[in-house]
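Only one protein chain is missing from this complex, and each of the others stays in its spot.
Up next, subunit A:
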Amino acid sequence: MPSAPIRLLHVEDDLDILEIAAMSLEMAGGFDVRQCENAADALRVAPDFKPDVMLFDMMLPEMSGVQLLAAIREVPDFAETPVIFMTARAQPHERRDLIERGAVDVIVKPFDPVKLGDQIKGILAAS
């Protein structure tokens, strides 16, 4: 019996990247993806969607990915939910900083769409 799909909440303000990520994860299989263009939408959608993992862009309008992480951790249901950042800003100190703030890992842009699904599954397995 196939295992339940991984519910993934993806927050990204670039519509093209949203579409590519959706196609990548569909191709990989095993994901139930919900996408939002900003942090406010993500905070509204999350309680009903109950994601298993969240994938945040860093530079979001109005509220950054880091601020979204802090906000979502305030919601009791998501205090421990794995958060992965997807960002072009991934110097070692930036990566360390995100992990210290509670992210499980960082995926560097540009990402490989063929490997994205496996990459996320690998991070979840290791966390």
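Note that a residue touches a chain if its C-beta (ideal position, glycine included) is under 8 Å from a C-beta of that chain, and two chains touch if they have at least 3 such contacts; residues count from 1.
Keep in mind that, in the parts below, contacts and distances are computed from a predicted model.
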What does the UniProt entry say the missing chain is called, choosing from "Stage V sporulation protein AC", "Pyruvate dehydrogenase", "ABC transporter ATP-binding protein" or "histidine kinase"? "histidine kinase"
Hey, which of A:Asp16, A:Asp48, A:Glu80 or A:Glu100 is the one touching the hidden chain? A:Asp16
Contact footprint on subunit A, counting only the chain that is left out: 14, 16-17, 20-21, 23-24, 27, 59, 88-89, 91-94, 109-114
